[in-house]
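Next up is a structure, given as structure tokens.
As you look at this complex, bear in mind that one protein chain is not there, while each of the others sits in place.
Moving on to chain A:
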Amino acid sequence: MNLDTLLDETAPTYRPPSDAVLGRARAALDAQIRVSEQHVAAVARRSRRRRRTVVAIASVAAAAALVVAPVVGLGGSRPDSAQAAAVLTAAGAAAAEQPGGWSDAAYWHVVSEQQDGDGPAYHREIWLGRLVPGVLEDARLEDHRAGGPVRTIPLDATVFDAGAAVDWAGLYALPTDPDALERVLRAGSAGAGPDPDTELWVVVGDLLRETPASPQLRAALWDVAARVPGVTVVGTVQDHAGRTGKAVERTMPGSGRERLILDTSDGRLLEQVDYGPSGGARYRQTILSQGPAATAPAADPQQPKSAQPSVSPDGDTAPACGGTPKAC
């Protein structure tokens, strides 16, 4: 008999899926999309502008030894910049007086509130592991619709953005002399971002926001921030948690402004707000507390067991960068 006739005759008959089946599958997909979006948000938020990843971990000390980048002076003679430098330097001096140094803590635990635009505010807690991957808990995850509430997701191994990526020990190996620190941060971030000063400002902000930086490093970070040109003092303001602090702002080329609210009495970063080109707030994070922790909660089960990594297509070894420059 003819092969084609045989295959035709024996082809399976088909009944299309019911709306209920499609609805169930869509709900499971939506739940997974939320979890994935949280992963993307957690990673993107922690390394907004990182271009190199863990590959570069060992290079910080080498960069410090080898690369002498130009050091930018105190932001010139413009009075507004000098004023901002004074605020930031004062924060640095206060930060140095904080107790602590957490080179061997198990986790760094940060409690904050986030808000996108004028949307609802969300509670966020992150446990960054020193030797193990961290955990993120985000109120947004309560929207999980299928398979019960999932609120806590595992993170990848902890890396901090010091221009180049560093792990916890690398963070503690960073110089705490402002000149040396600025050189390392500039060397690590060379070529990234819209321009070197903007890049330096972003890196410094990231290192002050959700890391176990020692008081000495925080002091040096504020000192480096004071040297970044183009920062202005907004004045004394209240953050979204009602705390009084000094606000400074910097125009970010092509993307609006970034505001930091800091407590000059103890050198803590209280809040960070990104404003879009049109002036409206795009994103804010209000840091409610941060400190060392001995333990972290277990991450919730992530997904049905069907979604194990083993079910990716055969031979599917393309690089992770989906074809868009932003994705890398």
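We adopt the following convention: a contact is a pair of C-beta atoms (placed from the backbone, for glycine too) under 8 Å apart; a residue touches a chain by one contact, two chains touch by 3 or more; residues count from 1.
To be clear about the criterion, contacts and distances are computed from a predicted model.
Asker: Any idea which of "Sigma-70 family RNA polymerase sigma factor", "Cytochrome C biogenesis protein", "Transport permease protein" or "Carbohydrate ABC transporter membrane protein 1 (CUT1 family)" UniProt assigns to the chain that's been left out?
Answerer: The missing chain's protein name, per its UniProt entry, is "Sigma-70 family RNA polymerase sigma factor".
Asker: Among A:Leu22, A:Ala121 or A:Ala169, choose the residue that contacts the chain missing from this document, as touch is defined above.
Answerer: Result: among the candidates, A:Leu22 touches the missing chain.
Asker: Extract the touching residues of chain A with respect to the undisplayed chain.
Answerer: The list for chain A reads 1-4, 6-18, 21-22, 24-30, 32-33, 36-37, 40, 44, 303-304, 306-318, 320-324, 326-327.
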